[in-house]
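My questions will all concern the structure given below.
For this depiction, one protein chain was excluded, whereas all remaining protein chains were kept in their positions.
Let's turn to subunit A:
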Amino acid sequence: MTYLQIEDLEIAYGKNTILRDVTLSCFKPGTITGILGPNGVGKSSFLRTLAGLAPYRGSIQYDETENRTLGHGERARKVSYLPQTLPQGTNLVAYESVISACRAVRPDLPRHIVETMTEAVFDRLNIRHLAFQPMNSMSGGQRQMIGLAQIIVRKPDVMLLDEPTSALDLRWQLGVLDVVRNLVDEQNGIALIALHDINLAMRHCDQIVLFGENSVLSHGVPEHAMSPDMLSRAYHVKGRIETCSQGTHFVIVDGLTNKATPEPITNR
């Protein structure tokens, strides 16, 4: 069980401020948090920073230990980060990729334990058929699944997943989010998932953090954090929150506000 606490976080690349004044203490063990917001707003930078891959001002604490004071190996044992990019198409078979990920973090683990963990993750993700396929012969979606297998093989307490379903079809999207849910429940862990599909987040996340204009616009349970006003402020769209016959909340988008064209995506 791990606690994550963020206070006065500021992320900047040179003089370009990506996020500022981010204070969040809502990441309770056993919860999935959806990180939402338009392109270029800092979702990926936020997750990279939590993963210790980018400098920051302010405070990020895992179990009251400041993130920047954790060593690479120490952090990797606690926190797993799935980058937005897919794993490279190399001449490694999937099984080797997952084993090497496990070994790089835990070189001390006995071979049979690593093999058991690896086999378990292939079963969990239902990808045994890919185990001995070279990464350079896989589709983008298959490589994304292997990337995810590399991340969750160690059953981390904290999972930071940057668009883990971007290359997946509907069936695998739901499958992946179910796996994340099971892991979070088993480990009593925390998952932060950056998503572009708002309805996927509404359905699978316990809470949402909505970013816009360099800071947090709203956070809380999905039906409260996401409102027509927030949709308009974050995405410049007219939308409404509806509840279906099964009680699930959905966002329905009716169009752009004032028929405005989207703002240019800034390169961050």
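By definition in this document, contacts are C-beta pairs under 8 Å (C-beta built on N, C-alpha and C of every residue); 3 or more make two chains touch, one makes a residue touch a chain; residues count from 1.
Simple rule for what comes next: contacts and distances are computed from a predicted model.
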item: UniProt protein name of the chain not shown, from "Heme exporter protein B", "Iron ABC transporter permease", "Ion-translocating oxidoreductase complex subunit D" or "Acetolactate synthase"; value: "Iron ABC transporter permease"
item: Identified contact with the non-displayed chain, of A:77, A:155, A:236 or A:249; value: A:77
item: Sole contact to the chain not displayed, among A:22, A:60, A:151 or A:176; value: A:151
item: Footprint left on subunit A by the chain that the document does not show; value: 48, 51, 53, 72-77, 80-83, 85, 87-88, 90-93, 95-97, 100-101, 103-105, 107, 112, 115-116, 118-119, 122, 128, 131-132, 134-135, 147, 150-151
